[in-house]
Every structure is written in structure tokens, then in C-alpha cells.
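Right, I'll just put the structure down here and ask away after.
Missing here is one protein chain; the remaining ones are kept as they sit in the complex.
Moving on, here comes chain A:
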Amino acid sequence: MDRRELLNVEGLTLTVARTGLDVVRTIGFSVAPGEIVGIVGESGSGKTLAARAVMGLEPPAIRRSAGSIRFEGREVTTMAPGELRQLRGARVGMVFQEPMTSLNPSMLVGRQLDEGLALHTKLAAGERRARALDMLARVGIKDPEGALSSYPHQFSGGMRQRIMLASAMLLQPALLIADEPTTALDAVVQRDVLELMVELTRAHGTAVLMISHDLAMVARYTDRIIVMCKGEVVEEGTTQDLLRQPRHAYTQKLLAAMPRRLLTREVPPAPAPAVEVRDLVVDYAGRQGFMRRQAGKRALHGIDLAIRPREVVALVGGSGSGKTTLGRAIAGLVRPSGGEIRFAGRPVVAGGEGWRDYRLNCQMVFQDPYSSLDPRMTIGALVREPLRLMPGMSGRDKAERVVEVLREVGLSEDYADRYPHELSGGQRQRVAIARAVVRRPSFVIADEPVSALDVTVRAQILDLFAELQHKHGFSCLFISHDLGVVEQVADRVVVMQDGRIVEEGTRDAIFDRPQHAYTRELLSAIPMLESTPGGGVRLRWRLDETSEETAGETGRDTSAAAVALR
């Protein structure tokens, strides 16, 4: 080693104590002072466990069976508990994934920030307060004084993650471990928080170990990338080299799984739209207490939308934009307070004449394959259930259809007797899709169908979905916050903000020539990876040319762009 390493992990093996299964096998990596290193891998690759072991925070069921972890030249694995505690927080900080749960809900933000300072420094109370205020201001909290005496629930997810970052950075650690720090956040907020993290750590010379499944994000912000697969480090290299020329097959597979824009499809012209929504309004009733009544909230303000036969319309927007509510209203799960939904030229009203036809022809795929399947039913029973209401189908036809559909989604009929908990996330989502298409519906609503899945699985499911859509020609409303995915599947894109449609157009029009400011903000928030000839990828910033124009407008954007161009 020609340079002094901050963190050096060698031959680390972590074992599940009860079964003796190695979940992390003889991995080694190092982090230099001030360096930003990303660990990328899919769920179950052991990336989180490896990072937690650095702080001696592996869960009790996991035992370190071999290897050494040296931090600032000292061996972490043999440290006494007291020494380890001095290390945590003071020298190694951590930012967790879920900002909703990583702050103590019953403690004032001020006390939570003060906790670490009081423990690890000898500063007087006044000085600690001044430091906390200073740090809150630096992470972009508008009213630091007020924030100190507020509770976490009074802040949004993005703000909480900023506070979490502030509390980790207050002690100016030498290493910050960020475990999926922005996975739970909106695209636009995600960019702000990450850029803030990079800026802060750079200013303090703090090294960052960033764990993520999001390759584009890691590629964007790190100097070096470590790729983990099934508990092993399969490849390691500088971000540039690794992206340009991935050597290991798994890395290549990971990069190839990036969504990409396909050729524009021809949607055959049709005289009438398959599904039409006119001036749809949805209100959520306020909470009614015993003595008080809270005002309701209007979630959708008069939406007009038409989906042609065989067309895939994508609905994009940040959280709270109303995209899920619109999907649920069209599915009939939420009762609209105004407007109408028409299917095949007839209005759809619960109990009306068009209702039954619509119910049989409209199906939905949900986001979370872990909760959308009844845990007490077998796969066969789950897929067969929608056929119960099909008129004129014999039991034998139904059984045949179930087998046929299971094959279509790439599961053999052997799966029919299994239970959902015996299947992986990707297999479950296949079952959910099978259940949605088993009646051969003419319209499918997919609410974030791939956002709970790993990158490579996501690519498979998207391919499957496109194949089924092509084969059976159903129209589809595809709700997603992931613009890469939308770019791959959609014919037309509808952008929503605050319960209104702000822009809609063909995929190419929206992605290449966005008109509305919010669309541009969404598009520029997330970097994308673009395949290059030779198996590598290159980082592309959407709206590159335009982002430089806007960079001149605000000061903060300029600094962000400077980091980006580094």
C-alpha cells in the first residue's frame, strides 16, 4: 500500500451463527481518507452486513468467523466494547435508509443532535447548541432555532434525512457509512440530499462508504465502486474504469439490466379510447374525531385522461402527486367525488350496467409482491381465483388456463402447489402478473410494479410485461416514479404534480423536449446510465445541455454542477 488507508477490511467472513451459513465470504476492501466508495449489490449480497461489521454493528444472529477490520490503523474486531463505543459516532458516522424510523419520534430534534456531541466532546452546552444550529443551517433547514425544539414527525422525509445527516456530520467523523441513504426519498429530494452529503463530507474530508442497489446513483457520486454478489466482492475499481469496461460477468449483467429506450412502437389508431377519464375529482375525507373534525384534502383536481387500445400510458410524478390515487380511482378502489370514468364507451359506476364488464376487463398489479398475495393460498389457487367470476368457463378450462398463464409468466406448473412465502420477490411478482392477466383483460393498471425488485429481476419482469402486453394487446396504465423504467415501457407519458396533470405527450416528446418546469426538474434529478458499444456504460445526465442553462440561474445549482463535473 503506497497510501495510508483509513479503513482496511481483509478476509472478512460473516456467518449465521445458528446454521453456519456464510453470508459474507472472505471479502476485502479499503477506503482512503476523504474517498467516496460505493458498495453495489442486489438484496442478499451481504453489502449491508459488511458495512455494519465495520462498526461492530452486525446483528446478534451473525458471527464474524474470520478476517480483520482495521480503522485508522487499529483493529476493530478485538476492541473492547468501551473503545468501540468511542469509535462509533465520533469517528464513524452512519446514515440509515429509512428517515421515518431512524430518528427517535419522542425526542426533540435538538436533544437528538446534542446527544452525540455531549457524549463525545467536552464542549459546554452553549457551544454544542451553536454547533447544532450551524450544522442545521448548513444542511438547509430553514429555521434551525425552531427545528431544535421540534419533533421529527413535524418534518418531511427529505428534511428528516437532512437532520440525520446533520447529526452524523456534527461530530466530523472520519468515515460516514450511508446505507441506502435516499432509497426512501423522491427523485428530486434524492438529488438534493445526496449532493448535500457529498458537499458536506468533502468540506470535512470525511470518507464515505455508500451502500446502494442503485447503480446510476452510485456511479454519479463515488470515486470507486465495489460490486458484491452473494457475499463476495466480485469486482472493484475506479468508477470510471468499472463503468467503461466491466470485467466480471455479474457486473456486466448488472449494467446490462439498466432500462433503456426501445424503438417507438406503433399504436394502431382506434376510433375510441379504451378507457377514458373525464374531469375526475377525488377528495379524501378528513379525520373525524369525537370532538373535532379535520378538513378533508382534495387529492385530484379534475383529471382528464384517455388511454387507447393497446397503448401503454405511464403516469409519473413525485410522492403526493396523486398518481397512485388516480390509479386506484380508475381501478374502482377509491370512490371519486366528481367526474366520470368511461370504459368501452360506457360510463363506469358501481352497480351500473357497464360495471361488471369493466370489473372483468380491468385488472391491477400492485407494488409490493410480498403483500399482494394472500399468504394462506397456494399459487394455483391465487391465479385461479379471478376465473371464479368468469361466465361460461368449465372447471377444466380454468385449470388449463391457470397452467397456461403460469407458463406464460415463466413459472412451470410445479409452482401451483407452493405458497407465496416459498417464492422470491421476482417470482411473486410473476404470480401477481399471472393473476392480473389470467382473465385476458383488455386493461391493466400497474402501480409501481417493479420498484420493490432488484435491478436484474426488474429487467426480467419488464421484459415479461412487454411480451405479455404485445401478445395480448391490453391497454395499460403504468404508474411509476422511476423514469428509466418509464422510458423503456411507455408509449405516452403523463406527468402529475399536486393532483393535476402538468404535461402529457409521447414518450419521445416528454423525454427529449419537456416543456413544463416540473417535468424538467424530474428529468434532471436522476442520472442515467447509457450503454456504450463494448459492454460498458456511460453516465448521462438527462437534459445535459439544458441543465447548464439552468445552472446559471441559482447559485446552489452551480455548485452541484461543479461537483457533477468533477
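Quick note on the criterion: a residue touches a chain if its C-beta (ideal position, glycine included) is under 8 Å from a C-beta of that chain, and two chains touch if they have at least 3 such contacts; residues count from 1.
FYI, contacts and distances are computed from a predicted model.
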item	value
Omitted chain (choose from "Peptide/nickel transport system permease protein", "NADH-quinone oxidoreductase subunit M", "cysteine desulfurase" or "Condensation domain-containing protein") - UniProt protein name	"Peptide/nickel transport system permease protein"
Residue among A:S30, A:Q190, A:Q367 or A:T519 touching the omitted chain	A:Q367
Contacting the left-out chain in the complete assembly, out of A:V76, A:A331, A:L453 or A:V537	A:A331
Hidden partner chain, residues of chain A it touches	331-333, 356, 359-360, 362-364, 366-368, 370-376, 385-386, 388-389, 421, 432, 435
